[in-house]
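Left out: one protein chain. Kept in place: all the others.
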Amino acid sequence: MRPIADAPVTRDGKVLVLAYDHGIEHGPVDFDPQPESADPEHVFDVATHPAVTSLAVGKGVAEAYYPSYEDDVSLLAKLNGTSNLWMGEPDSAVNCSVEYAAEELGAEAVGFTVYPGVNGEVEMFEEFREVQEKAREYDLPVVMWSYARGQAVKNDTGEETIAYAARLGLELGADIAKVKYPGSQEAMETVTRMAGPTKVLMSGGSKTSDREFLESVKSVIDAGGAGLAVGRNVWQRENPRRILDALEEVIYEEASVDEALDAAAPKP
Amino acid sequence: MRPIADAPVTRDGKVLVLAYDHGIEHGPVDFDPQPESADPEHVFDVATHPAVTSLAVGKGVAEAYYPSYEDDVSLLAKLNGTSNLWMGEPDSAVNCSVEYAAEELGAEAVGFTVYPGVNGEVEMFEEFREVQEKAREYDLPVVMWSYARGQAVKNDTGEETIAYAARLGLELGADIAKVKYPGSQEAMETVTRMAGPTKVLMSGGSKTSDREFLESVKSVIDAGGAGLAVGRNVWQRENPRRILDALEEVIYEEASVDEALDAAAPKP
Amino acid sequence: MRPIADAPVTRDGKVLVLAYDHGIEHGPVDFDPQPESADPEHVFDVATHPAVTSLAVGKGVAEAYYPSYEDDVSLLAKLNGTSNLWMGEPDSAVNCSVEYAAEELGAEAVGFTVYPGVNGEVEMFEEFREVQEKAREYDLPVVMWSYARGQAVKNDTGEETIAYAARLGLELGADIAKVKYPGSQEAMETVTRMAGPTKVLMSGGSKTSDREFLESVKSVIDAGGAGLAVGRNVWQRENPRRILDALEEVIYEEASVDEALDAAAPKP
Amino acid sequence: MRPIADAPVTRDGKVLVLAYDHGIEHGPVDFDPQPESADPEHVFDVATHPAVTSLAVGKGVAEAYYPSYEDDVSLLAKLNGTSNLWMGEPDSAVNCSVEYAAEELGAEAVGFTVYPGVNGEVEMFEEFREVQEKAREYDLPVVMWSYARGQAVKNDTGEETIAYAARLGLELGADIAKVKYPGSQEAMETVTRMAGPTKVLMSGGSKTSDREFLESVKSVIDAGGAGLAVGRNVWQRENPRRILDALEEVIYEEASVDEALDAAAPKP
Partner (left out) sequence: MRPIADAPVTRDGKVLVLAYDHGIEHGPVDFDPQPESADPEHVFDVATHPAVTSLAVGKGVAEAYYPSYEDDVSLLAKLNGTSNLWMGEPDSAVNCSVEYAAEELGAEAVGFTVYPGVNGEVEMFEEFREVQEKAREYDLPVVMWSYARGQAVKNDTGEETIAYAARLGLELGADIAKVKYPGSQEAMETVTRMAGPTKVLMSGGSKTSDREFLESVKSVIDAGGAGLAVGRNVWQRENPRRILDALEEVIYEEASVDEALDAAAPKP
């Protein structure tokens, strides 16, 4: 962890990552509810919303689209990922080197998934080491997608599991840890306390009602979390800018959920 | 993906790859229906047809024959491949480095097979990363042979599977993705949409009637695909130039299948 | 082994390492008995006690907190470690390179765990080789956490096992070997004799009564050991400085356990 | 494949490799029928016969003896090999680097075994790639010992199998492929046709009658093969020079088998 208050990936110390690595992780089926979301251009447009501090995409999408958006979007290059056609132990291919992300893609941060608890934990941690140390050479903040899995993980959203996942972010040198929501603000307080200065992002998960969604985000912020990484719950919507308006209120403006819902309501 | 409109591997944005890596992948048995096809010189001669934008061969064949054809043929160095004597999980040996392809063979593009869904997916994706990043240093377009396989793949020509395979081409940074034909123009439209700016080639498969074959190629073009990669269906013929004449009409001249068949008919 | 009498990691040839790698090895549950121990700042403060010659932490914690303590604390970068979510054969991920520890973290010593007897012994020894040789380039003392495990190890605190573990420290080139307490001063004499000039540290283990704890430390010193590496038994206390006062007496001042207990008693 | 007409490993475009890697592959038992064959000096002497274009030995034998023979013998450094004490899947250790062969041993060609069809095919092909590309840097011809093995290979001397093995020599960039004898001149014609410009050597195999042996060599030459790689069938003889005289007639002088037998008969 290093001070990243001034890094483009933050706004007033808070973070909203728009995640769009679903084309590799899940495939086209994720775009079905909102077909235009299959088009990266559509999602890059969404990412120009001021609430979004960073857009997380893989190498190929960045290579093809970021040149047209580099003034308006901050790129978080997601370095590893694997298709869901693969039925083996959880693992993740390193699809982009830090050098390539920094020098060729123009990334302003890098992201890397680790699965503490899986058979390949040792290998994933060691890959993370190389990424983290190389990213420091380029002064790129490092975001760890930290998802505990494997035999020993009975409840992957339990407070203890999430707190451990976030702590590993701190221990291994991540600037930001993206973890699942542990169910309550109180649990999230434990999580952010364990992460120390490593910023904690709630992973957006699937679509719920707007109120429920914003309340969970609000509880993250109130628990000392830095914000949210969200994908489908934004770009599977017909009007993604409205929910981003609401998230902007909650994350950066200390607004209540009601105020945020008002701000994002369709103007008459 | 990067703009490759001017690359030798394309003609008016379209692509016809003549594939001739069967000597490694299948062995001499593939040459039986047309014995002279065992002779690479014969196939290099076929590849001088203007419809062919690129000839895909392995290192050894390129090394031995390309020096005599470099003015008339554009070389796509196929970098990996494995014999079919091997009974293990699908995998593919990297038989040629990008450096060697670029500096010693004079390749103008490189090709690499990945099998999303197999046990070695992670390793194949990581090998692809190295190839892709090194190819960028040499400004060589990268063609991904993308064939989903493994336990989770129930139907390897289903629209969803092919669309995922093509999307992985985009996500991982391929300029061109070679995929199986998903059965209809409508399905192919989904596939090309998922691939975004990554050009999509239909993989030629086995011999069918000329009409059926040209109709499937036509449907690829009409669906926004870039063209075709074809092997046996060309060089196992007695007169491969005729079918190339027909393909030229369909791929580059927006001709109908009937017009193409006429163009390729033996002149009286 | 090389002369390290003048290295910051020692004081009068003795050593007291405060170990704080529990966030990775065990997770937040270790901080429950003393919640403020979850905060690395709290433990760095404890480590400013003059009895502590070195604070052992992982990369991320060092990166975030050591800049504020580098005048008052000597950093021992613990280079490998693994979560206890992982159920496989004992192994340990290399989470920090020696180069990074030396150049970026400002470490004054490095620590590395090996598990002689496990399936991965060969690999761990080879990783240790690389660490040891690289550390020599930076003149950093090398501390080996040496814990025999695996099928052949029936009693992991038996004299023979611990003596072997310590001897491996000497054989493989560690300056300091951290081993379990073999149960008696006599056994510890064998252990230190087998280690030759490699300094031997008793691993602190879990909380016992202060008298029992100090007596075991005293017996290590009397047996020719260099001191102690201790974690929870210090920072899980309400007043860790008192036990450090007592340890200071025993380790550096040749005090008796009674004298040490007096010195550390609350002043009226 | 590259033009090697002028390489020391050939004579008039033909090749006779004397193979002497039996000390590693089979051990001393192979020397029993002719005890002096255990002495490399004896075999180097045999290799000075003008019929022999190259002597294939491993690193250690080359290092010890080649300095005394470099004016009279052309060295083919056999780079990989494994003892027959090993009961696992066919594989072969790389015992000599190309750099060492070229710079320290003074080799004029390198040899490498691959076993298409075995579990380690992918790894062996990749090792071959590195060898082949490095050998090109030193302008050293590459000889592939190509022996199909594994579950799918029912008949390892069948025409189809041998033809595939030879074709892989061409596909992977070998200048010369050493394969088993497929049983007839007709089958050998298929084999050499599939190998294109890659020269094909028949692997000598065990002792037969001189007439049978020379007839098979003659059929290789008549089928367009380049010659022979032979070991025991030469140096297990009491008078190896006589059979080399005969081979010289058959391989380089287009002699009939009868003429060759006459030429090699003991002079009265």
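So that you can tell them apart, the chains are marked A, B, C and D in the order they are listed, and the count of residues begins at 1 in each.
We take it that a contact is a pair of C-beta atoms (placed from the backbone, for glycine too) under 8 Å apart; a residue touches a chain by one contact, two chains touch by 3 or more.
It should be emphasised that the depicted structure is a prediction, and the values quoted were computed from it without experimental measurement.
Looking at C:P35, C:P50 or C:P197, the residue that reaches the missing chain in the full complex is C:P197. Note that of C:N119, C:Q185, C:Q236 or C:S256, the residue touching the chain absent from this view is C:N119. Only one residue in the set C:G23, C:P90, C:G111 or C:G173 touches the chain that does not appear here, and it is C:G173. Considering the full assembly, D:S92 is the residue among D:S54, D:S92 or D:N233 that touches the omitted chain.
With the whole complex as reference, residues 1-2, 116-119, 121-123, 125-126, 128-129, 132-133, 136, 148, 150-153, 160-161, 163-164, 167-174, 190, 193-194, 196-198 of subunit C touch the missing chain.
Contacts to the hidden chain, counted on subunit D, fall at residues 21, 23-24, 27-29, 31, 38-40, 58-61, 63-64, 81-88, 91-97, 100, 104.
Just so it is clear, only the chains that are shown with their structure count from here on.
Considering every other chain in turn, the ones in contact with both subunit A and subunit D prove to be B. Relative orientation of subunit B with respect to subunit C corresponds to a rotation of 145°, obtained by superposing CA atoms and rounded to a multiple of 5.
Comparing the contact residues of subunit A and subunit B by number shows a mostly separate set, under half of all numbers used being common to the two copies. Distance from the subunit B centre to the subunit D centre is 36 Å, each centre being the mean of its Cα atoms. Separating the centre of subunit C from that of subunit D, both taken as means of CA atoms, is a distance of 59 Å.
Counting only residues that touch two or more partner chains, subunit A has none. Contacts between chains, counted with the stated touch criterion, involve the pairs A-B, A-C, B-D.
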